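Removed: one protein chain of the complex. Kept in place: all other protein chains.
By letter and in written order, the chains are A and B; residue numbering begins at 1 in each of them.
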Amino acid sequence: MPTLDVRGISKTYGNIKALDDVWLYIEDKEYVCIVGPSGCGKSTLIKCIAGIIQPTEGEILVDDHSVLNVPIEDRKIGYVFQDIALFPHLSVKQNLSYGLAVRNASANTVTTVTNEMLDLVKMRDRSKSYPRELSGGAQQKVAVGRAIESGSHLFLLDEPLGALDALVRAELRYELRRLASDLGLTVIHVTHDQEEALSIADRVIIMKGGRVVEVGKPAEIYHSPQTIFTENFVGETNLLEGTIMDISEATCKVKVGTHMMRVLGKGKGVGQKVIVAVRPEFITLGSTVPSGWECRIKEVSFLGGLTRYTLEDDGGLEILAHVPSGESSSLRIGGRTNVSFRDGEHMLLFDYPIEGLEKELALE
Amino acid sequence: MQSTTVRDNRSPSIVQRLGFGFDRLSSRPIATRSMYSIAIAFFLVIIVTPAIAGILVQLLTLPSLALSAPVMSRMSDAVSWSFIIGLIVSSLDILAGIPLAWLIVRKRGRWTTLLDSLADIPFVIPTVALGFSILEFWSSSSGMSSIIGVGSLISPGSLLIMLLHFAFSYPVIVRVMVGEFLNYRETYEVAARTLGASSFTAVRTVTLPILRPAILAAFLLALARSLSETGATIVVAGTFENGTVFIKNARDAGLTTAVVVASLVMIVLSLVVFALIKVISPRLKLGPMRVWPGFEKKLSTHSAEHSRDFFSILVFVIFVLLPCLFIAFPAIQAIGSGTATEAVAGLGPWKAFWSSMLLSYVIAILATGVNIVSGLPVAVLIARNRLNSRVTKIVDALVDLPIIVPSLALGVSLNFFWGNIGALPEFWVLVLAHTTITYSYFVRAMSASIQGISPELEESARTLGAMPLRIFRKITLPLTKYSLLSGAVLVFTRSVDETGATSAVAKTLKTAPVLLVDWIKGTVNVTAPERALGVGILVLTSFFALVILRLITLRGTKKE
Partner (left out) sequence: MPTVSFINVSKSFDGVSALDRVTFDVDDGEYLCVLGPTGSGKTTLLRLVAGLLKPSTGTISFDGEPVNGMISQNRNAAYVPQQYALFPHLTVLENVAFGPLARGRTESEALSMAMKSLELVRLAGRRTAFPKELSGGMQQRVALARGLASEARLLLLDEPLGALDARLRLDLRHKLRQIVKETGLTAIHVTHDRDEAMSVADRIMILRQGRIQDYGTPKRVYDRPSGIFVANLVGGAAFLEGVAEATSGDSSTVRLRGGVIVKTPSHLLTTNEPVIIGVRKERTRLADYNAENLIEGEIRETRFLGNSREYVVRLDNGDTMYSRQFQEGKNERFRIGDKVTVGFDRSDVLIFAYPPQGLGRELEIV
């Protein structure tokens, strides 16, 4: 039952550290998503796990056995590629059965298992088609089926939905998740799409610059991240610069622009520069809102279920708010309204990054 | 912006205005269509027609096509041998060349880059020199024979021809396959391995089938070269006759009918064989995949890999590299013996040698120039499908014709055509012959390079307001200039190398390789050192061309 233990993996190319001391432990049947901007090392990491790349340092254990010196074909790890990589010269059926064929499985086994797989990915009627005749989504399904049929229980998915339309991706990710649960697979799913990761992962791993920044359950990562990078990366947020004016047991009084805010936070010192983070959905707008900040509405954007407001206070501070459409429909561009932040629970306090905010949040 | 690099001009200069005027002209469909039509007309009238028409005209005007029985049987034997040798040699080249190409691409490093350059050597050595070198290496008493202790290990004949053809078709395979492996998406192979296939199985069941079209193309190129080559084959044939040797002998003996018939037969058979292979091979279904996991795993180990690499390098060195380079010894010896000073002074046979060299170079320069000017529009046409697609397809198919048709047969046809049509001086017939033979090289190289440029670049440029000529000048040309230069160098060396068609066309003028064939075969009496030095000088000059080619492509890749 595959557990995966990644211990201190590093990979250096010349003087570039693609991976820097990565430690991970993945349980049997866990579905883990690794998210991060381009160049964060997520693809390099799973390629090391698969054996496609050799790490410079560190150890990888599958079910407590080291696989560092085991060639790719003997690691029994299923891999789904970003560019799908279905064999163009083989039909769907032949692609699916490739894994069994190279192990000289009996013709009976091959037929039975392949038919099961065809049903699983719902491609029975296209078994004789060639990859070029299929849509992107269909091709990816066959690629997943092919990896499953080769018999592994540990799966590495490299941006499996990356080549697909945004419209198709949302539905397919749930199908993928269901498949993994039904078959009891252990999965590492790499993606640059934070919404994808949050919606299907048991745990989310955030990577940046070759290092693991944070690990946690989706709701924790989103609502109470440890780092400001994570806060900004997994969804839109307001990052307000402020200074600590007063501290008490569990809360701090922070001066942001011309306003004072009470935020939950420990371990800060008076006079310290901080960032107050509030997600746009936890901001209320309305003229009747008490103790709010008065702001001018700069932009209004209808998103469907939510309406997006960009506001600016008299001091030039910009605030982003997401309000359920239907409420506050009277607010127009140029108008003024009060902005209020829902009680302190949804406001987070971070130390001001040493190297500056822009550098800390950089996505490329 | 440093103002020193900006000319502060308020109105466009004359040059700019003229350029702009031409750009504007290029936007009119009439202008571009005329240009392409003229280029195609040139191609059809000057290149294609004479190549085949000459033979056809002869066919119609000869009183009788009957050949005497002995001549007939001689001819059919000779032609059959050409094809047999060609098919055998091409297959062997594929088997030997692919592993080396693999090694070069997969194990990038200092040694493999060296190997890559060495594999080009047979390309650049004029085939005449190659023939001589192989003759010395395998046949004469100073080569391999002396190591083994025999008088002559392999005497001139069919086996020696095979060794020769193997050597000069080898770089074709390696070049094509290196290019293919570089472009190949390794992901396919990696995918196969993640599914449990050992590396040998992955290559056998995934990579090679996917590359089948390229392997086929390489095979056909090697076959074309083998069928077509004349100069070196004559040198090593001895009394044996393959198709091209037969034609040469028949011509020398004045048997015009035999020459015409044999040329025609070779042309037709070549076209048929090519068409057959091109049509049948893609349709060949891959049978059910059979794998022997245990055995193939053993073949995938490091030691198996190393043995394979070792053997392919060994084959390369013994059968290709050494025979090619062997020419250096007698040439260097000849320098020592004082022949060099005679050569420089232009005494005796050297007078004719130097004027042949001059002739070769002048013809090569002219042929290159004509090819660039007339071939560029056709290259663009094929790459970008500028006129309607049917025309493009026809032109695309015809461009390869001069390569497929054996060069001697081509020369025969050209000779008849220009001889009968107009009183064109021999020199110009030679220039046209060389242009015809090298045309495809340039057009193919350029069109591949142009196709490599994403059409989106040109489309964006159009919408930004740039007329076609401007796009060509500012975008297409800068991005393909290295290919243009290497294409030109390739054409140049091929022209200097050309023997077959030249010997068919030339009556009084002799280019360097043709002269050297006479020197080697003894038709012109020269001493051994003179022979060696003459060949050596020719090789040296071609070697410089290779170095220049390498430098150009290196600068090109560095800029990327």
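As a working rule, a residue touches a chain if its C-beta (ideal position, glycine included) is under 8 Å from a C-beta of that chain, and two chains touch if they have at least 3 such contacts.
Owing to the predicted nature of the structure, the values given are computational and were not obtained by experimental measurement.
Colleague: Identify the visible chains that the left-out chain touches across the whole complex.
Modeller: Among the chains that are shown, those touched by the missing chain are A, B.
Colleague: Of the listed residues A:Q54, A:T112, A:S224 or A:T258, which contacts the missing chain in the full complex?
Modeller: The one listed residue touching the chain not shown is A:S224.
Colleague: Could you tell me which of A:G8, A:G58, A:G209 or A:G235 touches the chain that is not displayed?
Modeller: Of the candidates A:G8, A:G58, A:G209 or A:G235, A:G235 is in touch with the missing chain.
Colleague: Pick out the residues on chain A that sit against the missing chain.
Modeller: Here the touching residues of chain A are 37-38, 135-136, 165-168, 171, 174, 192-196, 198-200, 218-220, 222-224, 233-236, 279-282, 299, 301-306, 308, 322, 324-325, 342, 345-346, 363-364.
Colleague: Name every residue on chain B in touch with the hidden partner chain.
Modeller: 1, 6-12, 16, 20, 23, 27, 454, 456-457, 459-467, 470, 474-475, 478-479, 559-560
Here is the rule we go by: only the chains that are shown with their structure count from here on.
Colleague: For chain A, which residues count as touching chain B in their complex?
Modeller: 50, 52, 71-73, 76-79, 81, 83, 85, 87-89, 94, 98-99, 101-104, 146-147, 150-151
Colleague: In their complex, what parts of chain B are in touch with chain A?
Modeller: It comes out as residues 185, 187-188, 190-199, 201-202, 205-206, 209-210, 212, 286, 289, 291-293, 300.
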